[in-house]
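Apart from one protein chain that is not included, each protein chain of the complex appears where it belongs.
Right, subunit A next:
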């Protein structure tokens, strides 16, 4: 999982850059030790708060809040048990439902849309593409009230399905752009062949295109999952008890109530771990998703 980063792409240019990198490596060996030391130090500094959360989650409360901080301790699962005892599971399941359902919906909607904006382009496809991202740039706070009132009127306030649909729309621009960036890389001959066979659009997408861009779709899905799982604003505004997600559970930790740092850390770990892992797996494609497919 950790080793996924520098994947050598298959094209000619890339092997050039590999060779050049190898040449650089040979000529600059003495310096690379300093670089390594510096990079590792900075990396560990950035990672430290996460590491600390991980450690603190396994402490007793009395070891979690001390000066100086406690580094050595006997790990315990008490805090995890306590969090589960505080009814964490329903929140976790709501998060899972909202993230997975929205991710599935996003993929189902975005693949055909991206197809209509690249391989079989509709008129004014560029306008449509830019319309999609412009919606991602709109501050959610500007539409929250009408959304709240509409949801309230149709009885979908505090409803996981409603939240999933909101997340679907939130992630669609990223997915459309990203999947489109994979589609334009497909070789034209394959598509021509399928058209000659007279396959319908649906069949063409399902049988020919989807298998070829499967890794790209998987990467897109992971990134949409990450954004949906981490989302806070819509969750806190549109849900209260039945449909509340993990970030909403965490608002219970805003103010300190006595010794609670270990419990907070345990809850934080359960909340953050799924996405940290998904992100590590998807890191090769992360930049593509974050830049809306503009940067490869």
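Note that in this section a residue touches a chain if its C-beta (ideal position, glycine included) is under 8 Å from a C-beta of that chain, and two chains touch if they have at least 3 such contacts; residues count from 1.
Criterion: contacts and distances are computed from a predicted model.
Taken from the listed names "Carbohydrate ABC transporter membrane protein 1, CUT1 family", "Acyl carrier protein", "ABC-2 type transport system ATP-binding protein" or "3-oxoacyl-ACP synthase", the protein name that UniProt assigns to the chain not shown is "Carbohydrate ABC transporter membrane protein 1, CUT1 family".
Here one chain is not drawn; of A:122, A:154 or A:214, the residue touching it is A:122.
Contact with the chain that does not appear here is found for just one residue of A:36, A:89, A:154 or A:214, A:36.
The omitted chain makes contact with subunit A at the following residues, 2-6, 13, 16-17, 19-21, 23-25, 28, 32-33, 35-36, 38-40, 42-44, 46-47, 49-50, 52-53, 56, 65-69, 109-110, 112-113, 115-128, 130-135, 137-147, 149-150, 165-166, 168-169, 172-173, 176, 181, 183-189, 191-192, 201, 205, 226, 229-230, 232-233, 236-237, 246-247, 250-251, 253-254, 256, 260-261, 264-265, 268, 271-272, 275-276, 278-280, 283, 286-287, 290-292, 294-296.
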